[in-house]
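Accompanying notes for the structure given below.
A protein chain is absent from this complex, but the other protein chains hold their places.
Up next, subunit A:
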Amino acid sequence: MKKIKQFQTILNVVIVFSICIMVISVLGLLMGLMTGNMSKMNVTIHGQEINHVDAVLTIVILLMATGYGFFIYSIYQLKKLIDMFIRKEFFTDLSVKTLRIIGVSMLASPILIQVPGYAYGILNSATIHLKISSISPESIAFSIIISLFFIILSYIFNEAKIINDENELTI
């Protein structure tokens, strides 16, 4: 239980840090989108520097911001799950639902962050960059595997909840 409380503290710091970065980024991007001049901000998407703003870029940035929002939301849900574990609420409907939300948010986050940026990079440079290390910790495949792990864990928790309920209702 001591380690789980340390983990909770780390998550609290990560959430505050992520929200600060998001607020600063969104404010900066909004200013850039409103003025139409991104050259002062040094914004790069997949290594390509962005100087001018068009409709496609606005959509790409909005999708990426939504993806980042999903990422923060998944960390917040993970914190909620740890709070439940500290209260010794392990196999409940809420823990199953939270695990599923974490999985789906983590699945949506890398897709919304990586795919629009990658597509925009292809549209503008007309070249496709492929890396051999496709299952590295920062890759989209790794994120999808982690999110699937959470979704599978939610099914396992659901089965555990059923067994737990049966145990509690054995007289």
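Operating definition for what follows: contacts are C-beta pairs under 8 Å (C-beta built on N, C-alpha and C of every residue); 3 or more make two chains touch, one makes a residue touch a chain; residues count from 1.
Following the convention adopted for this analysis, contacts and distances are computed from a predicted model.
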Which of "Sugar ABC transporter substrate-binding protein", "Sorbosone dehydrogenase family protein", "Phosphate-specific transport system accessory protein PhoU" or "Putative transcriptional regulator" matches, in UniProt, the chain that is not displayed
"Putative transcriptional regulator"
Of the residues listed, A:Val13, A:Met34 or A:Ile171, which one is in contact with the missing chain?
A:Ile171
Touch rule applied to subunit A and the missing chain gives residues 165-166, 169-171
